[in-house]
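Structure provided below as structure tokens; questions to follow.
With one protein chain withheld, the remaining protein chains of the complex are depicted in position.
Labels A and B are assigned to the chains in the order they are written; within every chain, residues are numbered from 1.
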Amino acid sequence: MPTRTILFHISPLGQVVFYALSFLSLAVCFYGFYRRIPLWRQGRPFPPIKDWRARQRDLMAQVFAHRRIRRRKYAGWMHGLLFYGLFALFIGTNIVAVEHYGALLFGAHWLYRGWFYLACKTTLDLFGLALAVSVVMALARRHGKRPPSLGHSRRDDGFLLLLLGATVTGFLLEGAGIAADPRRAPYAAFSPVGGTIAHLLPGLTPAAYIMIWWVHMPFVLGVIAALPYGRWLHLFVAPLSIALQPERAMGALEPVAMADVEATGRIGLGAIADMDRWQLLSLDACMECGRCTDACPAHAVGKELDPKHVILDLRRLMATKPATTANGASESTTDEKGAASAAEKGAASAAEKNAASAAEKNAALTASADGMPGAEIFALSTDVISDESLWACTNCHACVRECPALIRHVDILDGIRRFRVAEGRLSGSASTMLRHLNSRSNPWGLPASQRLDWAKGLDIAPAKLDDAREVLLWVGCAGAFDSRAQKTTRALAQLLQQAGVKFSVLGPKEKCTGDPARRTGDEFLFQQLAEANVAELDGIGTRTVIASCPHCFNTLKNEYPQLGGHYNVLHHTQYLAQLVESGRLKLPQGYAESVTYHDPCFLARVNGETEAPRKLLSGAALIPLVEVERRGSKTFCCGAGGGRMWMEEPPTQRPGNNRAAELIATGAKTVAVGCPFCKIMVGDSVAQVGGETAPPVMDVAEVMLAALVNAEAAAQQALANPVPQSLTDKPASAEPLTQALGGAESPLPAKDKDHA
Amino acid sequence: MSDLLVLAETDGAQTLPGTQPLLGFAQRYAAETGADFDVLLLGGTEIGVEAEAYRQFGARRVVVAASPDLQHPTADRAAAVCEAVMRQTGCQSLAGLSSSFGRDVLPRVAARRDLPMLSDVMRLEKTGDGLIFQRPMYAGSLIATVRIEGEDGVFSVRGTAFGPPESVEKTSEVEAFDVATITLPGGVTWISLEAGANKRPDLTMASVVVSGGRPLRDAETFERLLGGLADRLGGAVGATRAAVDSGIAPNELQVGQTGKTVAPQLYIAAGVSGSIQHLAGMKDSKVIVAINNDPDAPIFEVADYGMVADLNDVIPQLMDRLN
Partner (left out) sequence: MKILVAIKRVPDPYSKIRLDADGQIDESDFTWVINPFDEIALEEAVRLRERGHTVEIVAVGIGDAEWEAQLKTALAMGADRAILVLDDEPADPGSVSELLAAVFRREQPDLVLMGKQATDDDYNQTAQRLAALLELSQATFASALEVSGDEKRATVTREVDAGRETLEVSLPAIITADLRLNEPRYVALPAILKARSKPLERLPASELGARKAAGVAIIKMEAPPRRSAGRRVQDVDELAGLIRAAAGRS
């Protein structure tokens, strides 16, 4: 019967030694893991999880299906082979253990025999081979074309060699086992690698087998012991971190209640203890692959920011500075959270009003701040992450989207920003922007009375109380004030009118959503603006909101629920696609130039919408969409997000220039965008890079309107012309397309305006 | 009102063209009040050679305070000299140009002599209530009509608001002030002046100013387009705060509330949106021409001629046609 003897020829003394070594190895491994636990416990409690099924799905997708790891071909294969090799061997070892100890109850060979045994043999042999191959691949990558972002140390070589040693000696042992045990010889073919090696070792003595066994075991035990002492710790921690990740959407930052700030005197991430336990856990989940750094647009233009090193530096800090004082403070925070559980809904305004009286008597505010050793308060702020790095982040989430361990770099950076802004460490043009938000409720500091200037010549009414219109058009500050974005707003409004959609706007009562404030670190300014907007939107009974700015869209959709604002929020391309789908808006193919599309980060990556704009563009353009290499969720940032729009940028360090070159290289005659800030940044960069022949940068809505106008013109020409001409024969290419957009009057025929 | 000492605009080596409208103001002051005025030329040892040129404007005397110690007249020293000359000449009031030199020196003298001071005087007029003045406030959003308490005052005068002086028959006496008779303060050491390499006319005095904003993109484009156009018109170049802040133009070219005030015959604003702060520095220009690709830019609301176009296209064409 096919089977094998466990601990074949190993003497009782040898077995005792083996068990002793195994326990030692497991103890070292367990300790390595265990010593991290108090480090994570320095943080605030884990964010609550309600939907465990979703977490399970993530775990399956990321750990077993390797969804993100696979994005890189070579590394993906390598990791897949390594992961499944190790996983299969781990299962195999467990089967052997069950067999071995089960024998005490059921007698020897009760499980590990027959076809099951042979199937296991073949499987383990092949997975062992996979493991060997993957380790060789890993070594080859590290010593061949190693991406600079990967990093390398002798430790990495050491571990890989240990693993390779364990695998190779494992095969040797397998071969030796077959060679030394005549009972196994007939089944040698079921272990392809082991069997081949057995052929090379004819007549091997049991003593030789024992020798090989003693060579193999230390390698295996060494691998087990070494696991938690290096980047291989992610083997345990990454699945844990993926399973326990917060439910907050990628585009939503964590709200803070003013009451908490008053109670603790702390806001944002100023020390390790200010981070939550999941965040600390996620630091250990990092396996240092460097994909975040490779994806970072700020890093790509030579800025100091390196997302991987942010994580590694914080990890180092977590291990070296246990912050007991701060931990105490954070414990008390959680106790008081019950009392101040208004945190989620509109606590800030009430808190703000109380602030005056409360803070006056609240000696704890300063006492707790002063009680903190200065070094700890500033640990995150000065030693670890420089101001330059911190403010270079565009919040594009490319790092977050690439991270196989689902680390949220952006949340951490924005948390540190919160702390530093509260410490008065933000200066420069971004601080001017925040001043404008404070005094004028828009980042440009323009008077609210100009908020309807974009609508000159169009028939647009500001919303009235209990205005029961279909949708609310959220114009946004860019859409209202920036001349280029105003054109998008005009085009969108005209398309809505064309489709007969009854829409309203808040007009002068609209304020900035607060996104730039929140993303640059002024949480309370964000809450103040958001509360005012929620009150205004609720006041007129808003249900559906359309925003042409992905930043407004993201904030309204993902962050306003934190402050009690629950609406059906759609990006304008999503809503227009619905209109086209339902037939309310007929979209003729009237745009004659070739078009490429630049996905905005906050639409495509953060909120997953990549199809609606493409459907619209494909519908409007006569020539199929020319796609740029980095698109969809892999889109490359224009450089405006995270408040960068309002920060000075030397021309050589504009992330948009890289992007513009890529877009121009597609050869498309028009660059379509879906975001006012992309329009500004990509527009400037395309003009700078493209010079005289730079293609125009237009919003999807503008392209659609141009298509519509051209089709109308062509139709009218066809009517006027005695010789009938079909639309496809001669698209309105004779008409300069963009000119029609500039006029003050609606280019649509009067009859269509009646819908509005 | 009392007799007026006029502190000629100077860089220490020579007097500057801004002295002309200042003398225009002084003549006006004298005409309205019946008081006399003296002119003070202050500077290094060479400054005296210019005295002759200032004798024809009706001043009672031209006082020359020349000394190597005044080669770079810092505010503390210039103010000490003014104070002493006022004592010597009996002038109880003082006027200078509202320039970086005048603004630095005049308030110091005002405090030393306990006088009220008016900055940026744009107009003066004799009324039944005595002499009244006009000056801007809130970046020119308001014009205040004011009166000083008492008979004596210090005035910094907006060069763009007054014309050049008229020549008169009577020649002024020239008198030297012996700087050695007073102790000059020594707390300030002049180190250096990094002058803008400007071969063009003085911005505040030029009859044509070509000014640009951030859309000029970089220093090279700024100089090529604006400098090129200015040179064809014999004009000076100006810039918005945004252009200066982004390093496109040197700071001494800034026109606006916190920069220079200009009022040329012709002001060409290219790529200038027209913020209130910028308008404060140029809206008294005689003819304003605006070129901007944003049809709603506020600059068009003050421009006599506006063209909605890309300055990168239009300016080279203009340069062609103005050759």
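By definition in this document, a contact is a pair of C-beta atoms (placed from the backbone, for glycine too) under 8 Å apart; a residue touches a chain by one contact, two chains touch by 3 or more.
Quick caveat, the model's predicted, so the values are computed rather than measured.
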{"item": "Contact partner of the left-out chain, one of A:L111, A:L426, A:L492 or A:A714", "value": "A:L426"}
{"item": "Listed residues B:L115, B:V179 or B:A243, member touching the removed chain", "value": "B:L115"}
{"item": "Contact with the hidden chain (one of A:E262, A:D276, A:E510 or A:E609)", "value": "A:E262"}
{"item": "Hidden partner chain, touching residue among B:A161, B:V208 or B:A263", "value": "B:V208"}
{"item": "Chain A residues touching the omitted chain (full complex)", "value": "258, 261-262, 265, 267, 352, 355, 359-360, 363, 365-366, 369, 421-432, 434-436, 438-440, 445, 447, 521-522, 524-525"}
{"item": "Residues of chain B in contact with the chain not shown", "value": "11, 74-76, 79, 99-101, 103-112, 114-120, 129, 132, 136-150, 185, 187-196, 204, 207-208, 233-235, 241, 244-245, 250-252, 257-258, 260, 265-266, 268, 277, 283, 286-289, 291, 300-308, 314, 317-318, 321-322"}
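The rule is simple: only the chains that are shown with their structure count from here on.
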{"item": "Chain centre separation (chain A, chain B; CA means) in Å", "value": "57"}
{"item": "Touching residues on chain A, where the partner in the complex is chain B", "value": "453, 483, 648, 651, 688"}
{"item": "Residues of chain B defined as touching chain A within the complex", "value": "217-218, 246, 294, 296"}
